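Right, chain A next:
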Amino acid sequence: MKEEIVIAGFGGQGVLSMGKILAYAGLMDNLEVSWMPSYGPEQRGGTANVTVILSDSRISSPVLDSYDTAVILNQQSLDKFESRVKPGGTLIYDPYGIHHAPTRTDIKVIPVEAMEATFEMKNAKTYNMILLGALLAARPVVSLDAVVRGLRKTLPERHHHLIPLNEEALRKGMALAK
Partner candidate 1 sequence: MEEVKLMKGNEAIAHAAIRYGCDGYFGYPITPQSEVLETLAELMPWETTGMVVLQAESEVAAINMVYGGAATGKAVMTSSSSPGISLKQEGISYLAASELPALILNCMRGGPGLGTIQPSQSDYFQATKGGGHGDYHLIVLAPATVQEMADFVALGFDLAFKYRTPSMILADGIVGQMMEKVVLPPQRPRRTEEEVRRQCPWAACGKGSRKHRNVVTSLELDSAKMEVNNLRFQETYRRIEENEVRFEEYYTDDCEYLMVAFGSMARICLKAIEEAREKGVRIGLIRPITLWPFPTKRIAELAAKTKGVLVVELNAGQMIEDVRLAISAPSPSVHHFGRMGGIVPNPGEIIEAFYSHYPEAKI
Partner candidate 2 sequence: MDFKDIIRPENKVYARPRLLTENITHYCPGCSHGVVHRIVAELLDEMGLEDRTIGIAPVGCAVFAYNYIDVDWIEAAHGRAPALATAASRLNPDCLVFTYQGDGDLAAIGTAETIHACNRGENIVIIFINNAIYGMTGGQMAPTTLLGMKTATTPYGRRVDLNGYPLAISPILASLDGTCYVTRQAVHTPGAVRKAKVAIRKAFTNALEKRGTSVVEIVSTCNSGWKLSPADSNKWMEKHMFEKYPLGDLKNV
């Protein structure tokens, strides 16, 4: 098993932390993991992306030309990464703010109304967890349980009371992707 994932959007949308939680989930499931961010000023408002690789064997390159799965949070990222999803791969995107929807037919395209869902949940900060939930449903490379354990590992203890809310968001995303 090897899953090569890119998550891309605006800085501030939780792109890097979503990747981090996914990577920690991989760690919980005893997988090999690599998390390679775009770093620097891009984190503040520009586009941000992170490559996460989960594998049951040694990971060579942390830098990739194509991906099994892309999670796309804005138009620029869709323009950049749609062509780089491997044939037969998966593209998850939030239609919110997308003017030109994906056109490829050789991949599985899954729109997830994550922004809408945050309105329902009345909490904008659940955004990236909803999308992560969608990813888990579409590509169950790690378990929901591993993600929650990963959250416990990455969140400082003072934020542990937020874990149930995040779990709810994850489940919501899973439902949206099905």
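Basis for inclusion: all candidates are chains of the complex that A comes from, given by their letters.
Worth pointing out:
By definition in this document, contacts are C-beta pairs under 8 Å (C-beta built on N, C-alpha and C of every residue); 3 or more make two chains touch, one makes a residue touch a chain; residues count from 1.
Values in this document were obtained by computation on a predicted structure and should not be read as measured data.
Although all of 1 or 2 belong to the complex, chain A touches just one of them, candidate 1.
The part of chain A that touches candidate 1 in the complex is made up of residues 20, 23-24, 27, 32-37, 39-41, 59-66.
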